[in-house]
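Here the complex is missing one protein chain, while the rest keep their positions.
Moving on to chain A:
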Amino acid sequence: MTAGTTSVVVRLKLSLLRNGLRQSAGRRAAYVFSAVLALLFAAAQLLGFVALRGHAHADAVAVLATAVLALGWTVMPLFFPGGDETLDPTRLVMLPLRPRPLVRALLAASLVGIGPLFSLLVLAGCAVSVAHSAAAWLVAVVAVALALLVCVALARTVATANIRLLTSRRGRDLAVLSGLVVAIGAQVVNFGVQRLGSSGLGQLQPVGDVLRWVPPASAIGAVDSVSTGSYGVAAAQLVLSAAAPAVLLAVWGRSLTRLMTTPDASTLQAAEPAGRDRSRTGLARLLPGGRTGTVMERSLRYVWRDPKTKAAWVTSLAIGLIVPVFNALQGTGSIYFACFAAGMLGIQMYNQFGQDTSAFWLVATTISSPRDAYVELRGRALALLVITLPYATLVTTLTTALLGDWPKLPEVLGLSFALLGAMLATGAWTSARFPYSIPQEGHKNVVPGQAGLAWISIFGGMVSAALLCAPVIALTIWLNVSEGGDGWSWALLPAGGLYGAGVTLLGLHLAAPRTATRLPEILLAVSKT
């Protein structure tokens, strides 16, 4: 009976794969191409690991690779929920199946596909690179199987625990963030690789020492321990590796039962009782009254609640931190890189009304004078400053601390504030003059036909912002090269701050009348789909 279920589900998975490919030649080509690519990559990795045998830090690399692989399996179902149709057990809900056989069957089905094959090759490579005795080879076979099991069980557990999330609006919101995670991850990997290149694989050793106790990397750690003769350690690591899938399968089985015996997300959401009163949050009480506070509150709520806005903010925050701090860590960076944070965050002022989408009509019906437009824009700039000002200060201070160049802190802070002011000013002006629509679905940020507009808005604005900063930059250079100028570099902090504030006010004053007279045109520009 159990074996029957398993083989049926595995065959179901195979049919789904086959039928998916039968649908179109393009899809088939893409599948074959990605399969070949993945297997070539895995094979190359396998060879690489074989070549790594005997290297002093091979164990750390192998353990780390296993951990990264497991991480991939964990986050994959969050971002690509539609990727595997048998992954969604709610489709099987009408069938008379007990949880235990179902778990076994779904697990077996999960082991079919390119992903598991790819992982098998990578894990085999990891094991090969650290296996140096007959006993180690024996343990390696068990270790690879256990590690693969943990990976697949991880993916299944996470997917089931989140299936409600994945089929709901919230889950789809999360998917918008997925591109971002990949982008930031790439940045981190890039810096990591550079760092490795400059100082060798030994850098990985401390990380490896921790990870060798974390399943599934602990399985590979066990192979290494056997190779070095530490049988006790190896046994402990193996036990850990075996306990992990057991725990995961139990958790998975429990959430699967719960999932299949309770109503789905949409029903639950509709029946949700009236929640707590959120109309006056703590945040709102701290904000000023009138239109300013109202606009700020809405803007700040959108940073958190609107997936597109959130993705843009997280990208800016992350890159604004990563570039100066990682460069400083590598010792290659200049302290002036700290201005990156202010620049990246200032971008959020651009295309303010495009961020509203066609809901801008509501704002348009409440703006009847340049004064209203001014207060509206100022509110948005203030909301931005609430996050940006402390963040830019923090990043600048952190970068300075890493480089140990404290005397330079005031001038870099001053430069940051001046740049931020210039970005806010140009952002406000281009928001009024070159608004464009931001599509709400998918990863695209510009509607077809408005790409030129977006380019003018962002790049024209950024160049203008740099030009606007010229006086402060010139002052900085002059103080740095002139004799005795160092004694006056503290003055750049107030000077930069005042200059930034002045430029911002000027920009807002110039943007406001344009906004007020161009309301219908702005609405038209931001309503394109």
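The rule is short, and it goes like this: a contact is a pair of C-beta atoms (placed from the backbone, for glycine too) under 8 Å apart; a residue touches a chain by one contact, two chains touch by 3 or more; residues count from 1.
Everything below uses one rule, namely that contacts and distances are computed from a predicted model.
Asks: Missing chain, UniProt name, options "Spermidine/putrescine transport system permease protein PotB", "Pyruvate ferredoxin oxidoreductase", "ABC transporter ATP-binding protein" or "Spore maturation protein B": which is it?
Replies: Going by its UniProt entry, the chain not pictured is "ABC transporter ATP-binding protein".
Asks: Looking at the whole complex, which of A:100, A:254, A:301 or A:509 touches the chain that is not displayed?
Replies: A:301
Asks: Which residue, A:228, A:358, A:397 or A:464, contacts the hidden chain when the whole complex is considered?
Replies: In the full complex, the listed residue that touches the missing chain is A:358.
Asks: Identify the residues of chain A touching the omitted chain, counting contacts across the whole complex.
Replies: Residues touching the hidden chain, for chain A, are 169, 269, 272, 274-279, 289-291, 293-295, 297-298, 301-302, 305-306, 356-359, 361-369, 519-521, 523-524, 527.
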